[in-house]
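The complex appears here without one of its protein chains, the remainder shown in place.
Coming up: chain A.
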Amino acid sequence: METSDSECFESADEDLDSDHEENDHTRGKHPHSLNPKVIEPELCKLKLEENKDSEFSEISTKPATESSPNFNSNKTDSEQILILNADDESSHNLLKEAKTSKQHTKEELTSIEYNNGKEVVLKPEHIDHSCKNIKDIKKDNQCKKDVLDSVENNVNVPESEENLWDDDELDWEIEGSKEEAQRTEKPPNLQNEDSGWDDFDAEWESDLSNSVKPNKSNLNDFKETLDNPGREHEQDDHAQSSWGGWSNWGVSSILNTATQSVSTITNHVSQGLSSVLEGSIGIPDPEEMARINAIKNNNTEAQVTENLFGLENLVSGVSHLTKFVESTGTKVITGSLDTLEAIGKKTVEVLQEGDPGLKKKRALFKLESGKPNLSQILREAKEKSEEESKYHKDNDIKRTKNYESLFDDYQGLVHLEALEMLSKVCTIKLHNSKTALSSTELKDMQETLEQVKELCELPEEDDEDKITIVEARDAIENAIKEINIPISYSKLFGICEEANSWLGNVNFTLINDVELHQQAIETLAQLTAAAVEQFHKTGELLMVKEHRSTADEADSLVHITVTLKSLILVEASKFTDKLRSFQEISKCQANEYITNIFYEAANSGTYIQTAFQLLIPVLQVGAI
């Protein structure tokens, strides 16, 4: 802050990176939907969660917390450096994302702006409490908001930053009390223009000094300082309204740039000033402030109108400063927009070249490149459904989990993955042994492999026979004897028994159809995971088994597979039966759940069958 005006502006020109630039943009937008009554950060947060694309909002949550001190506190501890780094990186990432998903972001914009609106309420009110000019700032920002809206069509990149910043603020608000307290302690430093400012991030400092400088000579006099924001904004109001007129004459392209710079710069100014104001006036803690605000809101309007008249006289005094800021700002803006565009372009490039490249890479790792592997598909399905479930996620009710996540939780997915690895190893082994063979030997081997495959054909499904648990247990125990490896399905039957006793004790007055459905899905996922685990173990044990007897092994595995599949169906129908009787009592719409249970049961059957088929190469290796 000890540097001269020109130095400050120079450094601002150099140091202002896109991040800050864009943050400033956003600041201008905030008061779009001002609703001074709402201060609660919690509410903002809730609103945020309602955003249509929750993924995106989640993204920003993390950087938000970290980056808030960057803008708002004078902390000096080493942590901050870490935080700043993290912030830079995450905002960088976000930036990339925004460029490539413009539409994505666009969709969100409305709701985010809404949040911004809420959030900003707090800021002007700080100032308000310092008894000045809130209305002016609001009004002014509202105008700029309109301008920005039109600019937005041309400039998409900033939106990501807006998103980030928005979250910064939200989190900042949540941690508000602490930060507030810190800032409240600072005023003495600010007055001396001393250490307090040194602690700011370098970029931020130059940014800040840029905006605060014009008033510097008056800094000792708080009253003067407080008057300034009003005057500045007045000035901009004038400028904008007249430019609005010009654009009707057809010079809109030039004006667009100009408008951008003005609004940005104004934001600089107002941002800087509000920081000064908040910092220097010694605001009370948030609770007290909220209380005061509640009272104040009622008479604010009258006060502000009064202030407005007084301020207009002072406008001309500030105008030359505003002009200076404008010209510097134009340079800054153009530079950073170019940077943003470059970053965006690069990102798109990387993404585009990544996609086809990935397919090739994938092909390298797989023998059958055309065939997507099951665990991959499952993982995708899981990701997808997790995305979807976020829309429906409610915080209070026990979060319902989808089948795929549960299957993963019970280690089904990873067992399947490991089984795939084994299957691949065996396929490679088969492939390698083929190359060393003469044509007749090769023919023999092919025949053997074919025979094994035939042995592993599953019989046509027979929906008629409803297997009992006891029958299933017997069938599987016999099959294990036949295959002669130490595998055990006791875990799976344990799950069955548990489910049955749960169903036996279920009290319709205590649970609802949602819980019943969830229990069904959980049981199915658990059963399937246990089954896949045993298929994986079977693969491992067969591979280390000394004396192979392929026919027996195949026969045994076919039996196990068939038994498991019908067992799954039986378990599923136990749940659907319960749902039906529940439906009769409560007249609820359980049909959808019933359908879903059968759908997931069919899925379970498919996974079990796939696991079995992955074992075929293992059996084949044993046969040659």
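As a convention for this text, contacts are C-beta pairs under 8 Å (C-beta built on N, C-alpha and C of every residue); 3 or more make two chains touch, one makes a residue touch a chain; residues count from 1.
Just so we're on the same page, contacts and distances are computed from a predicted model.
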There's a gap in the complex where one chain should be. From "Ras-related protein Rab-39B", "L-amino-acid oxidase", "WD repeat-containing protein 74" or "Eukaryotic translation initiation factor 3 subunit C", what does UniProt name that chain? "Ras-related protein Rab-39B"
Given A:Lys401, A:Arg473 or A:Lys578, the one touching the chain that is not displayed: A:Lys401
Candidate in contact with the missing chain, chosen from A:Glu341, A:Glu515, A:Glu540 or A:Asp555: A:Glu540
Considering the complete complex, of A:Glu386, A:Glu482, A:Glu515 or A:Asp555, the missing chain is touched by A:Glu386
Residue ranges of chain A at the interface with the undisplayed chain: 55, 58-59, 61-62, 65-66, 82, 86, 89-90, 92-94, 96-97, 100-101, 350-351, 354-355, 358-359, 361-362, 364-365, 372, 374, 377, 380-383, 386-387, 390, 401, 405, 409, 411, 414-415, 417-418, 421-422, 424-425, 486, 536-537, 539-541, 543-544, 606
